[in-house]
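Next up is a structure, given as structure tokens.
Excluded from the complex is one protein chain; the other protein chains are retained at their positions.
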């Protein structure tokens, strides 16, 4: 064992999430998990893998298909001092429970004048790319980032997935934890090798509200998050051959948003492409534009560019869906246009 | 009578909305109204005033407090060729029915490859300023404009309220019609005189997707909508005395968004303040920044400025609420800053 | 089950009515000449509970410190009956910095963590939250219960259904209370609800359901006692529908033109004089006591209003605090 041991234990993003939860469950008996198929099944997208076996049905609770009911129950439990980790299977289902999320989970702390806290994690799968069509492929992080009172984190890789999960559970605020199905490293879905990576076994945190410079570069800044970070890193590597140096900013958190890291990069490159798998208008891409334009529009050597879903529902057929997703080809084209 | 007759019949925004609905109900037997307290009560904010008396309980239908149920029923009726006008009493209640709105009303046409239409109006009251606190004072138009498949209109005055209502009912698409309580001209709420104005008695339309230049000016462009148009016009009048010429753009529609009118104005003034009673981040203000920065950031002589609710839930106490709303004082300060 | 103390029930009802009557006055006092909902010492919507005292008083007389309540948009009677501090609650309604929520919540969002009391302005959405509080009580091994309150109109909201199923499935110590005051704003029960009694819906979730007629505080007390004992003992949730009375408008400013003949009989159905008469008849209440109970209540409410009106306002900058902990 000693000779073959490697310091790089490589695990999937899904496993990293579950590991983060398990560590917190061992540490704090107030942490429990609740959602549809989180028990024996282990979460449809693997977010609760192996938790049921270790913690049992009392702490890893399968629920009826009653999202308003069980998310509300999570809020009630959190208000009474527990730390529920609640899964909404797909973020697309937010519409059946949005009131609990945004009128209750998000607002109770404020409405109570700071007297009540809601230390709860709501996790949900996001994203498309595998022909799951209009009701099961959305990202919607812009929707939640717009509404005050919820921290919103969106990891792009196994390390951040674990560290952000631990931070989220320890946070005294409600945290919406959005994980992209395509970045989970699932055996049954096309995946980028970046979804399997070294993650330390022990507990560690990734601070909520700090973006990462996923790759340094000097010509163009790509501001992005989630699966699109993986695509953007691929593109950045590919464009080296064309002599283009791309900096990739992985936002990791939308609320709070790390505007300093974005502005520092744009100050350096003067060219910015925001890549977002959420809908284009009235969302993340606009917010980044505003952050820059408020600070100093003269930073931009070229007009601002954004690549996002062009305000259409996500279509089913692969050719249609690939047509509207921010694929590597479109990212590369966007970067090249900024350099032209 | 003949001598005292005046061509300027002045009515409130609420009455103008109801008049638009009545005209369409007379014209088309497929139009009917459904919602909580829309019948004998006439709509909590007057949007269905007098309709019950004219059209009766069969066409002006009081519903149980089952928003998912009756909005979904509106969708089903629309799919079968009727033209329901459905009221969600406060837009803040979207969370109990968001799935019907965004996964069904918005997407059916697209999902069906254009084979099914959903000619339906969903109207809802928005806005604060009268101490109705965190769950009854939101605007949230940015939330809906972000999600594809719904036209979003937001009138600021009686004339547009009537014309946009008629356009919305005649439109073959779902239209979300958001009216600000504070611009309804209600007898029981503080109001701007601009909420009572001349409106022709006959039927007319205001096209969906066209912004209005509510006031021409040369120094600063205020891009805004709804009640904030009224405030901005007041401020524009007041700032004449300081020698500042303000152009006020009333967006009127968010989807489709009239980017041409915005860009033309910013090209002229080079200074822009977006005034929005919705939450600041990831919303309308960002979208306008992106529209400008995509087109040409060099248009801006001064950094982009936005005035919106600073990402806090709406507090109850008057002093707190006035502290976070885009009041006239704050609008004036924003304009002055752009001129300094 | 707690012992029945008729005089306490009466006193609590009078105290609540006195409170609502004074808030009614204060609310309207300074909204003239042009009535403006946003103006005055107490701005915003105001949903008062006059006539509904029996439900709050009958239920809460069975609760103990550590039990929870989630109330709806019409919360004052439950708040007061559950022991929420009248001064802090009043200051909140007046938007003061000494308020329960430092002026951020207002009358529909009263949060008192000490008494595990909260309310929400969104119909039926307190039901799921109560389930979660009950989960926490159970997981902690306590015998505490959560009481979830809503109106008969609210019982047609999806959250009602999900919560009842969840609570029954997981045997949670929740008591679901429905105050049937015949109206949901202008919509009568017959136009909102397909069956005659929500108690009948309880069996669809495998839980006991009972409907109490005549706004009878003692019957509420008894039924709530049974349900709460059952919940404390691990027997799971129950539903109690109380046929009560909305004496005033849905909210202040509601002209109630829709209400018709119902309005004429209100005085005769006011539960407080009726209960006073009952108690007098059985010799439990004298005319002197009626007067002194009223006077005590008035004094307490006056003191609370004085506390509120003499408290400082928050500052505009405070609005930026407490978004996150």
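Things to note:
A, B and C label the chains in the order they appear, each numbered from 1.
In this section, a residue touches a chain if its C-beta (ideal position, glycine included) is under 8 Å from a C-beta of that chain, and two chains touch if they have at least 3 such contacts.
Source: prediction; values computed, not measured.
Looking at the complex as a whole, the chain kept out of the display touches A, B, C.
Here one chain is not drawn; of B:44, B:71 or B:123, the residue touching it is B:71. Only one of the listed residues, A:93, A:110 or A:282, touches the absent chain: A:93.
Across the interface with the omitted chain, chain C contributes residues 156-162, 164-165, 168-169, 191-196, 200-201, 203-207. Counting the whole complex, the residues of chain B in touch with the unshown chain are 32, 63-64, 66, 68-82, 84, 96, 99-100, 103-104, 108-117, 148-149, 151, 172-173. Although one chain is not displayed, chain A still touches it through residues 36-37, 39-41, 44, 62-69, 92-93, 95-96, 129-136, 187-190, 310-313, 315-324.
Note that in this section only the chains that are shown with their structure count from here on.
Centre-to-centre spacing of chain B and chain C amounts to 35 Å, using the average Cα coordinate of each chain.
Each chain gets one centre point, the mean of its Cα atoms, and the points for chain A and chain C are 41 Å apart. Of all residues in chain C, those touching 2 or more other chains are 101, 103-105, 109, 120, 122, 125, 158-159, 323, listed in ascending order.
Counting partner chains per residue, chain A has residues 68, 96, 99-100, 103, 110-111, 148-149 touching two or more of them.
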